[in-house]
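For this depiction, one protein chain was excluded, whereas all remaining protein chains were kept in their positions.
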Amino acid sequence: MIIKIKDLDVFYKNIHALKKVSVSIENGKIIGLVGGNGAGKSTMIKSITGLVPIKNGKIFFNDRDITRLDSASIARLGISTVPEGRRLFAPMTVQDNMNLGAYLRFKNEKKKDIEKDIKKIFELFPRLMERKNQTAGTLSGGEQQMLAIARALMAKPKAILMDEPSTGLAPLIAKEIFKVIKSLKNRGYTILLIEQSARMALKISDYAYVLESGKIVLKGKASDLLKDESVQKAYLGV
Amino acid sequence: MLTDVIQAIFAALPVGCIYALVALGVALIYNATNIINFAQGEFVMLGGMSMVTLYGEMHVPIYLSIFASVAIATIIGMALMKVAYRPGKNTSLIIVLIITIGASLFISGSAMHIWDADIHRFPAFSGEKPIVFLGAAIVPQSLWVIGLTFLLVISLVCYFQFTIHGKAMKACALDRTAAGLLGIKVKRMVLISFAMSSALGALAGIIMTPLTMIDYSGGMLLAIKGFSAAMLGGMGSFVGAVIGGFVFSFLESFTATFVSGSFKELVTFIVIINVLLFMPNGIMGPRSKEGLEEEEVLGE
Amino acid sequence: MALLALPFILGDGYYLSVMNFIAFYAIVAIGLCLLTGYGGQLSMSHAAFFGIGAYTSAILSTRFGLNPLISIFIAQIVSATAALSIGSVVLRLKGHYLAIATLSFTIIVEILIIETAWLTGGLQGLSLIPYISFGDFIIDSDWRLYFIVWPITMLIMLFSLNLVDSRMGRIFRATKESEDIVRLFGANVKIYKIKLFVLSSVFASLSGSFYAHFVNFISPTAGSLMFAIDIIMVLAFGGFTILWGALLGAASLTFLNEYLTVFADFKRTIYGLSLILIMLFCPNGLLEGLKDSLSRLISVKNAGGD
Partner (left out) sequence: MLDLNSVSKNFSGLAALTDVSFDVKNSVIKGIIGPNGAGKTTLFNIITGVFPPSKGTINFDGNDISHKRSDEIAKLGVSRTFQQTYLFKTLTVLENVMLGRHYRTRSEFFACGLRLPGARREEKLIREQAMECLDMIGLAGKKDRIANKLPMGEQRYLEVARALATEPRLLILDEPTAGLNEFERDDFLNLVFKIRDMGITILVVEHHMKFIMKVCSELVVLNFGEKIAEGTPDEIQNSPKVIEAYLGVEEDIDY
């Protein structure tokens, strides 16, 4: 277990957003966390990355308690985030965004190595390579999402948290993003994938949790959940 | 006539440099924290006054005096950050604004005790003999001011354009949360921007004192002009801040030459109100994004 | 009642004149408290309106020989017109931008006062301003002024308290939190803001007029940047959101000023330091700060007793 979340209780903007949620993230796996709007998914990522205060419960990273750390310290431990809404630095170029992803590595590593890494990651995203001198704000939605993922990869993370990477993307482009995420797993990355689009997310996850109104209502192997009728119920309230 | 114009330009250039440096300082802090620092002008005063004592009176070697004067202002700038920057403490804008006004009064008041209420200067870096050009005169110190400002602006631009540290600082200004998620310690960056901005202010004070002389007061007016120059240029842009500074200095210089010396400030402040009203994004800033701000208030 | 009795205790001397100066400050502060504390509009133009009120009234009665009562009245109309035209333009701005714009206005007024010496006396100021008089009854002593200026202060206070606790007041208080939401409840925020700005500026100007006619002398410091900061100090002491605090703030500042005349050199330093300390430790003003620390003390005691 690389990240272990135990009995998390979080209040977000006066709302009891997470109620005793426990999630484990295994090394080298994609863990899916799905649920409808307002189920508490984004609050989950915000609490792991230290952006919202945690009322009760604990979060461990490699057995180290990180519950009360601030987001920069958490990032320094090796947890990268692909945040909700991408949060790119819009007036800066693609290349600069990538460089900033590797910000922590500039102290100990040579600029050359980092540039080599950028090239390597560009192989995953050839479209970004073509636009490396464009500013991030001019990219299309899909490209921006790719850049957000690429920026997270630049930190050489031990775990990546992805907050709704498919939101606002047309189905075909979303599919492309999911393909990339799946290929990341094959390269040995550990990923917590938070998604609304349950079918896609479940398809590429190994293990998954279904969140409804701040509680985990279902969990199990992703392939099992995919067949489970009750997932659809949780979404559409049948 | 031509001589008058050239003389006005000669007068405007060094003053524009000083305004530009103050504007850069204001913009640095504003971008990093959304604080308008009313005490920005005090760093200029501190730099100049320290130089008066160290270099002018104690005859400490010039480089050492400059270094010490900048250091004094920088330390006070960092102390100001500790007082004024309180994220997450539910501090309203008005409180922070009043804190910086208080800081401005406190620093200038203390300066009056440490030094006195008189107007001071110290000898120019390389003589006082004016250079005559087409009938208009310019003193060598003006050239120093122009040259050093140019160097400072270039190095600032390079820092933000070419070093990862500078880019990280820019990133903090753009999106604090995202920067934090990348492991950038936002608070330290804010401290550095206060340090840089006070150092810039001090340097401005050091180079301008032989030219314009200095006393304990007047810092706040300089800060307001600096803010307006930065606004006119578009808060995010360094080049814009420099241009904004020159617009104001030319305006003042030409009003003083061709209308009346006593009305130069009047013109400045009328322009400031108009800039606030009609060009809130400045000349180099982004075009206004219609509706986006409201989207944030009531957004999804 | 206490206010009524006070002059008999203090006698017609130094402290009574201090009391009158407190009233001058308080009237300006009540206006700014309405605008900034309740309406959420951070304005630094009240010094300017104090100056406009003082100078207009003074000029009318010295240069044109008008009865002070009439010139005071005309001065308020001038100020209201100025406030209306300035307000309807700058109130589009918010936060810092509004503060800088109104501050610039104050500086402009200060420069105009200094530079139009033929009218205003410039840096030398304007002297020999006549006292206010009702027929033969001339308001020429602290004692007499007290019974004019304090009832007016109290009336203004009462008016403001009423206003705050009315349908208008609710809109102002809500506007401070979110203009967008208030608009969704059918309020034309823009017009309300301008009205409030005019009212609050007229308060400042009224105080200026009284000041001019009582002190008989007026100089450009009345409309200056430092005076703008003085007024902010009054509110900082008293609390931005408590109307009664304006009285306390005015009193604290007046006494501070009186004691500081001995150490006039320290004025800036002490002002600056107290502004910083108050904003850091009791941003709601001294009154609230005292109340808070008192209640904390009591709760600590109770907890200890249990």
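Per-chain numbering from 1; labels A, B and C assigned in written order.
Methods note: a contact is a pair of C-beta atoms (placed from the backbone, for glycine too) under 8 Å apart; a residue touches a chain by one contact, two chains touch by 3 or more.
On a predicted model such as this, the values are computed, not experimentally measured, just so you know.
**Student:** Among C:L16, C:I108 or C:I171, single out the residue that touches the unshown chain.
**Tutor:** C:I171
**Student:** Of the residues C:Y14, C:F64, C:F147 or C:F185, I need the one that contacts the missing chain.
**Tutor:** That would be C:F185, which touches the missing chain.
**Student:** Determine and list the subunit A residues touching the chain excluded from the picture.
**Tutor:** Touching the missing chain: residues 13-16, 36-39, 164, 166-168, 170-171, 174-175, 178-179, 182-183, 196-201, 203-204, 213, 231-232, 235-238.
**Student:** Please identify, in ascending order, the residues of subunit C that touch the omitted chain?
**Tutor:** 159-160, 162-163, 166-171, 173-174, 176-178, 180-181, 183-189, 195, 199, 241
Assume only the chains that are shown with their structure count from here on.
**Student:** Count the C-beta contact pairs for A-B and for B-C, then tell me which is higher.
**Tutor:** Between B-C and A-B, contacts are more numerous in B-C.
**Student:** Quick check: how many Å separate the C-alpha centres of subunit A and subunit C?
**Tutor:** Subunit A and subunit C have C-alpha centres separated by 55 Å.
**Student:** Taking the mean of the CA coordinates per chain, how far is subunit A from subunit B in Å?
**Tutor:** Chain centres of subunit A and subunit B, defined by C-alpha means, are spaced 41 Å apart.
**Student:** Using CA atom averages as chain centres, what separation in Å is found between subunit B and subunit C?
**Tutor:** About 32 Å, centre to centre.
**Student:** In subunit C, which residues are in touch with two or more of the other chains?
**Tutor:** Where subunit C is concerned, no single residue meets two or more other chains.
**Student:** Per the contact definition, I'd like the list of subunit A residues that touch subunit B in the complex.
**Tutor:** 49, 51, 70-72, 75-76, 80-81, 83, 87-92, 96, 99-101, 103-104, 106, 151, 155
**Student:** Which residues, counting only subunit B, touch subunit A once they are in their complex?
**Tutor:** Counting only subunit B, the residues touching subunit A are 164, 167-168, 170-171, 174-175, 177-186, 236, 286.
**Student:** State the interface residues of subunit B toward subunit C in the complex, per the touch definition above.
**Tutor:** Per the stated touch rule, the residues are 36, 83, 91-95, 97-99, 101-110, 112-113, 220-221, 224, 227-228, 262-263, 265-266, 269-270, 272-273, 276-277, 280, 294, 297-298.
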